[in-house]
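Starting off with a structure, shown below.
With one protein chain removed, the remaining protein chains of the complex are shown where they sit.
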Amino acid sequence: MLHAVLLRAEVPSARLLAVDVSRACKMPGVRAIVTAADAPGLHGIGIADQPLFAVDLIRYVGEPIAAVAADTLEQAEAAVAAITTEIDLLPTAISMADALAPEAHLVHPDWRNYEVLFEGAAHAGNIAWEATVVRGDTGAAFSRADVTVVESNFRVGRQNHLSFEPRVAIASYEDGRFHIETSTQVPWTIRNVTARILGIPASHVRVTVPAVGGAFGLKFDCALEPFAALLARASGRPVRLANSRQEEMFTCLCRENAEIKLRSAVTKEGEIVGREAVVLMDCGAYGGEQIFLTTMTAHTLGGNYRLGSVRISSRAIYTNTAPNGAFRACNGVYNTFALERHTDEICAAIGMDQFEFRRRNVLGDKDIGSTGQVFEGDVLRPMLDRMADLRSARPSKKGTAGRRLYGRATTVGTWFIFVGPSAATVNLNTDGSATLVTAGVEIGSGSMMQALPQIVANTLGLHPEQVIVRTADTDGSGFDLGVGGGRTTVSLGAASQSASEEVRKKLLSVAGEMLQTAPERLVLAGGRVEIAGAKGSGTTIAKVVERAQQLLGPLSGSGSFTRPGVPAMAGCARGHFIDAIDIPVFAVHECEVAVDPETGHVEVLGYTVVQDVGHAINPRAVFGQIQGGVVQGLGYALHEEITIDADGRMRQEGLETYRVPLAQDVVPVEISLHEGAPSIGPLGTKGAGEVPILNVAATIACAVSNATGRPVCEIPLTPPRVLELILGKNTQLTFPHISPFWEENVLTSQPSGKRDVAG
Amino acid sequence: MNSLHVATSVADAIAALADRGDGGAPLAGATWIMRAPIRKEQHPRSYVALAKIDELQRVELLHDYLSIGACVTHARLAAALAPLPEFRALAVAAGSSANPAIRQMATIGGNLCAAGFAAADLVPALICLDAQIELAMPGESTRVSVEAFLTMRTDLPHGCLVRRVMVPRTTYRSDHVRLTLRKGGDYPVVIVSLAAELGSTGVVKSARVAIGSVETTARRWEKFERLLIGHPLDPADVTEKATLCADELHGREGVEAPGWYRIKVLPSLVGRAVRNIRGQC
Partner (left out) sequence: MPLHLTVNDEDRVSVRDPLTPLVDVLRDEFFLTGAKIVCREGFCGACTVWVDGRPVVSCLLPVGLAVDCKIHTVESLSTNGDLSVLQKAFEDHDAVQCGMCFPGMLMTLTSFLDREPRATREEIKAALVGNVCRCTGYERIVDAAFSLASAG
């Protein structure tokens, strides 16, 4: 197998005048070199704005320029070093403030010429995408005489997934087809995007995926696969391409940095009659997932609480930095941080208790979300009550804070399950085992290897260990949107259940004949078919399958699932990829912290989660997801910082400086599952793995604010930042590039490209 | 030439290093040097490994001093010092640096020689304990103070290597306080190593204070030491004195912490060190 290495850009913004590979081609062991000339197409989400290799322009440090395959990694590295480039440095737009300044450098001077893949959104210049919500008359609400207006600004940095397995792909090319083995959450996306980039039919790409060593959303996009595929075709040999940890650090599709401005008009009783929000999401050099995620702002900032009227502008901004991507609960995490801290500022402004305000205002049965969607059932309020019960059942940890500052906070969060299409096939074998075939990938959450076998086994009367889960293969299974967004158990689960039901029907009909009993009187359990109420009367499932094979052929069934989505209120949402949310998920978190006033260290003393899970089919697995998700959230809230210097370089290059929580930094999370909220998922389930991270930063930030008496407007709360806060040294957060007038943060309906580029 | 020569004796190592000249360098625990590619540093043509030289592995408690071979690891040093309260600052430093696996590999000699490593734990601990370093070179050996060694370590002559570290036995009480950003597992952003000799009435007769990670190289803090003499070791009082002296320091700007932060938290760490020392009484 050949080893591949990418030549990556070392400057954030330049004209790429020439790439000379002639010397590198002659180096020992080199089998193939590919460049932009081999992959001219553009791809993207919403807008096709991204080439595989930099063509003409370099837009970020780390952008691929060429790829080399050689007999050894060292030879490939040596050849990469021998490639020469000719560049002309260009001005940069490193921060979103740079990108939105008057006369800003345009990251994509040709933005007008890009193919739009999803119609309806405004975009112009460095504003890659804009999704808006306008429901009701906020102008009237803010001008009411009886309201208090509260305004807050927030800023968050990037978060690296730090999945232990890096992005890595092995490609081969035989008989005119590619086989790509890769570490991904989205085998079908890899198939389709690779084909688009290579300009070949999608059916010419086969993607297989072994168990994945951590993903968290990082692997929800096509990454190294097209490079490996191009090199495999050019060399005629299998090629392996893996990112080093440093490459993973500086080209990670991070949770994006963002800037958030919130304004609310609130009556003295605590009714929120109007809210306006502007959210700037840094998509980096290319739109990627952020284009899609602009939609989700509506469902987090417009979630949690009843709003009389609301206007939201959610913008993805191009900068000369590495592209960002999806990360567990995505922008929900920082929008919830902003919303909950803003809520506490509202409480302070009107003099209402933080918990009481939430109890009064959380979304309940038949309340409407920001896009006009109607919520079903009272979920958040009983969850808050459960949290209060848990709190009163145990002593406060205030005593353990000692001489440090003590704070506690409770927050709420609203997220959703990203449903979308899935397919499954179930084969029942003559040994009594079943094989489940899907394009789902086990990424460590247990959804594929624990939850799905349980669903199939439950329908067919087997033990979960008798269900063999086929690893993902796009040649062997139907389409799947991918593993992520909490959808695995819901969508793949529903497809698997429907496939199992078809098998069950066939099985029972054959068993009915064998046992001379109507199928509806038969019970499947423990690998046997029994006549209801007469244990031992029946036979083994294996024998029925054997009989069925003689009569009908092998027993198999197929199932599929999707949901078209709940429509939004007419005319209130623009630039949104989905209208509204199929399955909302709610969470209530509470924590107690101690803050060291001398050093700024925040210690988490206790953490409690009440999570809406619909129905928990494997509570132990859900507990594991909650503990892990909360700890990733603690990292985001307290430790994990990425700073980008003026040259567009990330300063944190590895685990020495990018600090994730270690064993001593965490506490066992106290968990209570809220069951019974409405869900369209199989057996009433909701995805449980994504949402645990949702309100962690919010809860920690609110608790630290309560402990220090200072408003927390930025995370992560590293010791230097907290000490700055305590000393009152931090400068007040202002956004010159966000207008105080909401209307001025929205593009005109027809993108002209001239106006409003500066927002 | 092989990229690694495993030396069997100090004489062999000295000869091999002298032979290699600019193209060679000593290699002890390797934990710093193996990360050279990440720091985008070139390896020299050849390393001379010292880890298999028996003499450099010894820890010996002699009448006047403790002798620590250059290739003694942090873990072995911590274990050897556990029953010896007189070297408390060094014991804490050796037992808490980096993480357990690194402590099994990283050596005292490596810690002293890694000039680019501002957060080395053993260095300030050795300064506060007034340690001497014995350098071996062709035909001779010489002793220098740790502070002197730090000024010369980047241009040692070819064939020169750290043979052992000698820590004098005293009646000083000492402690080593390190501030990490997480609870542990980080390189410290500030280190305070403090040793003091207390009179019968509890006042400080003499003191040595060293700080690490605050500036690019660990240093002794003599201005502050002078203020301690003749006063009891009171945490609040020393914190105040440290605050007064802190303006002479230049906080190192780092990816993990800004310079001002290191300076700002330093006095309270001094206070903690003093509290620990009082706890030893």
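For reference, chains read A and B in written order, and residue numbers begin at 1 within each chain.
Criterion: contacts are C-beta pairs under 8 Å (C-beta built on N, C-alpha and C of every residue); 3 or more make two chains touch, one makes a residue touch a chain.
Keep in mind it's a predicted model, so treat the numbers as computed, not measured.
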{"item": "Residue among B:101, B:148 or B:244 touching the omitted chain", "value": "B:101"}
{"item": "Contact partner of the left-out chain, one of B:35, B:226 or B:250", "value": "B:35"}
{"item": "Residue of A:12, A:628, A:682 or A:716 touching the missing chain in the full complex", "value": "A:628"}
{"item": "Residue ranges of chain A at the interface with the undisplayed chain", "value": "161-165, 211-216, 244-245, 443-446, 620-621, 624, 627-632, 654-656, 660-664, 666-669"}
{"item": "Interface residues of chain B (partner: the chain not displayed)", "value": "2-4, 6, 27, 30-31, 34-35, 38, 43, 47, 49, 51-52, 75, 98-102, 104-105, 183-185"}
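Here is the rule we use: only the chains that are shown with their structure count from here on.
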{"item": "Complex contact set, residues of chain B against chain A", "value": "38, 179, 181-187, 255-258, 261, 264-265, 268"}
{"item": "Chain B contact footprint on chain A (complex, rising order)", "value": "246, 598-601, 639, 643, 651-654, 656-657, 659, 661-662, 664-665, 718-720, 723, 727"}
